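The other protein chains are all here in position, but one chain of the complex has been omitted.
On to chain A.
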Amino acid sequence: MQLSEVWFILVAVLFIGFIFLEGFDFGVGMSTKFLAQNDLEKRVLINTIGPFWDANEVWLITAGGAMFAAFPHWYASLFSGYYLPFVVLLLALIARGVAFEFRGKVNSKNWIATWDWSILLGSVLPPFLLGVLFSSLIKGLPVDQNMNMHASFLDIVNFYTVIGGVAFVLLSYMHGLMFITLKTTGALRERARKNAQKIYVVNGVVILLFTILTAVYTDAFSEKGVILIPLYGLAIVLYLALFPLLRNKKEGLSFTATGLIMIIVTASFFIALFPNVMISSIDVANNLTVYNAASGDYSLKVMTIVAATMVPIVLAYTIWSYYIFRKRVSAKEHLEY
């Protein structure tokens, strides 16, 4: 296996890690609007992700950095091509990031309401935009012979990609609700479970629709069906198993199920792309691939050594921090945010 292929997998893993981890963060952010009934419950919800959300977001920053270093052409084409969606994504992430820290610092209704809206927008827009981005990426975009992408609004935003975005938002919300059942007590925990049961069918239909549209609009299933069909089969089984798990209050298992579904969906984008990283709708000769978009061998070698040393350490202390904060958050104890 070539180093550029290894780095493609690593970039994919970083995005998958981001979607898995920040996925429940986003879901918890959404639930501050849809699940909490008073300010105290909101604070409990925010505190469940308090120690983690910042580090979870670093997965995205690292994914961006890894793309820049390992696939400069991919990074340049993608970020300049998706200019406006990225502007909106950045605005949403900015609003969300400061909101957690600012919200509880002043005891005023308007102040708190402002940051509550920031948390909501900052939790809905990023998964939506990433869903749009990933699905338009596998559908193909007008990439010219100089690797530059000249996309019109409809190239990026169309029926298929919007469904992709909605599917990501709903999945994140479901995943967040599962996280809440794991991290809270009492009425909140109970309500999170009930809410998940309520949106179960709608959620399932959207994901199924998205899967069908992917088969219609992209080459994903016709070209990578061997891998993708069993994976999606597994995702369907997991989703079907989720309902009995929810009813029987198997919280750990249902969180694992939604997490695995998110991992499978995100991974499927990268599987569908490979060995391309950008598919040109103008001419296949313009496709950016793992090979023509990558850095030189020396650079990749250096980066591999750094990653091989650092990633295990990062994973170790990340897991340790989840272990330290393994206890459920309740309104009875000191809330930081």
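Please note the rule applied: a contact is a pair of C-beta atoms (placed from the backbone, for glycine too) under 8 Å apart; a residue touches a chain by one contact, two chains touch by 3 or more; residues count from 1.
One rule holds for everything that comes next: contacts and distances are computed from a predicted model.
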Identity of the absent chain, which is to be given by its UniProt protein name, from "Pyruvate dehydrogenase E1 component beta subunit", "GMC family oxidoreductase", "Sugar ABC transporter permease" or "Cytochrome d ubiquinol oxidase subunit I"
"Cytochrome d ubiquinol oxidase subunit I"
In the whole complex, of A:Met30, A:Met149, A:Met178 or A:Leu228, the residue touching the missing chain would be A:Met149
Given the contact definition stated above, which residue among A:Phe79, A:Tyr200, A:Phe243 or A:Phe274 touches the chain not shown here?
A:Phe79
Touch assignment to the omitted chain, from A:Leu91, A:Ala113 or A:Leu240, lands on A:Leu91
Of the listed residues A:Leu3, A:Ala70, A:Leu177 or A:Leu228, which contacts the missing chain in the full complex?
A:Ala70
Touch list for chain A against the chain that is not drawn
38-40, 43, 50-52, 54-55, 57-58, 61-62, 64-73, 75-81, 83-84, 86-87, 90-91, 93-95, 97-98, 100-102, 104-107, 146-150, 295-296, 298-299, 302-303, 306-307, 310-311, 314, 317-318, 321, 324-325, 331-332, 334-336
